[in-house]
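Removed from the display is one protein chain of the complex; every other protein chain stays in position.
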Amino acid sequence: MWKWLHPYAKADRAYQLCNTLLPYFAVITVVCMVVGWVWGLAYAPADYQQKDSYRIIFIHVPSAILSMGAYSSMAIAAIVALVWQLRNAELAVIAIAPVGACATAIALITGAAWGKPMWGAWWVWDARLTSELILLFLYLGVLSLYHAFEDKKAAGRAASILAIVGVINLPIIHFSVEWWNTLHQGASITKFNTEAIDPSMFWPLMVNIVAFAAFVGTVTLIRLKNEILQREKHRPWVRQLIKRG
Amino acid sequence: MQLAGPNGAGKTSLLRIIAGFASPDEGDIFWRENSITKSYDEFARELLFIGHKTGVNAQLTALENVRFWLQIQGYNNEQDLYPLLANIGLVGLEDVPVRTLSAGQQRRVALLRLWLNDAKLWILDEPFTALDKSGVAFLQDRFTSHLENGGAILLTTHQDLTTHFNDLQTVTLEYRH
Partner (left out) sequence: MLRKHSYLQLFTAVCKKDLQLAFRQRAEIVNPLLFFLIVITLFPLAIGPEPGLLARMAPGIIWVAALLSTMLGLDKIFRDDFHDGSLEQLIASSYPLPLTVLAKVCAHWVITGLPLVLMTPLFALLLNLDSQSLVATVFTLLLGTPLLSFIGAIGAGLTVGLQKGGILMSLLVLPLYIPVLIFATSAIDTSSMSLDYSGQLAILGAMLVVAVMSAPIAISSALKVSVS
């Protein structure tokens, strides 16, 4: 593992890696997003119960999945940062955090918008929504801790520790909320079709998930590049980079 | 070895990095050929660090402070500490909270540790602050005996050392952006 990671301990190598990966992610994002949205929003058949309002899943589900995915990748970066003392991984933690927080916020907002016609209320204490809200709190905790430190080196490490503590607690929180929800089964929650989703809706959803994942990756890479440049702004290789324009 | 340099040159930062509290941007610290980040416990066993913040609790008495320090360092705690406290000039002040003592006396409470350890490496950040002349001389005597026993001292100070040390080295840090 260390052998594989070692070259990227150097900031300029990590920066180059970002540059190589970025075009792939960007292309996948654009292609999949265009295909996924047009397919999902215009061509996929309407739901026989929910009519067209179900189409919000093409945004809601990808963002919800990615909010969890981003948190796990953040925690993995945090573990790498602390175990192998890799400062670039700390930067990755802080590059992912706001992106993940946005994904969580999008999932919450679209969830609320969907809940209005479905459940008749903007917010119900549904287990998944509640977990998502707590996930947002965890993201915001990591972010505000990072910004509270003046010494960015300490900030990165503190945020990494919190991210790891969060990822250990996340399953416990999720399980407890789920369990709490079954205890207090509210009347307003209509159980929704858990039968297999029709392929004509499933494939556009898949494309949208891939699109959103690539989008999160793209934004994270751009942010990571910026973080690396910011931290290394006095180093010769950055100066050369600026000179070259 | 003495670290010199103007305010803000990074003397304290360097001491804290060497003591293992902060990590360097680049490079590593080695003690007896081992990186201290890898084997910190072994390094800590031979290290005595007294910083700006001396680690003396203001609510506890001098005696309690010293005893606590002995315990957390794993030293024998049963010994009679009164003669030592008297030597360093804290007669009659053993049982009052440290916060009621003067700055120099508080510094002496912290420096008492120098007589109560078997560490090889002493890292001292401005040990003479707030000490009077006799205190400074007393401390330097202790330095001499530590060096004679094969110990090493790394310190910062703005005062000139009045005692002559044979192999004193001075490293001067410069202020740079």
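Labels for the chains are A and B, by order of writing; each one numbers its residues from 1.
Keep this in mind: a residue touches a chain if its C-beta (ideal position, glycine included) is under 8 Å from a C-beta of that chain, and two chains touch if they have at least 3 such contacts.
Nothing here was measured: the structure is a model prediction, and the numbers come from that model.
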Per the definition of touch given earlier, which of A:30, A:124, A:145 or A:229 contacts the omitted chain?
-> A:145
Could you tell which one of B:31, B:69, B:128 or B:143 touches the chain left off the display?
-> B:69
Omitted-chain contact residue, chosen from B:51, B:89 or B:151 = B:51
Residue among A:33, A:118, A:134 or A:228 touching the omitted chain = A:134
Absent-chain interface as seen on subunit A, which is shown = 82, 134, 137-138, 140-141, 144-145, 148-149, 151, 153-154, 157-158, 161-162, 164-166, 168-169, 172-173, 175-177, 179-180, 183
Listed in rising order, the subunit B residues that touch the chain left out are 16, 19-23, 41, 44-45, 47-49, 51-60, 64, 68-69, 71-77, 116-118
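As a working rule, only the chains that are shown with their structure count from here on.
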Would you kindly tell me how far, in whole Å, the mean C-alpha position of subunit B lies from that of subunit A?
-> 48
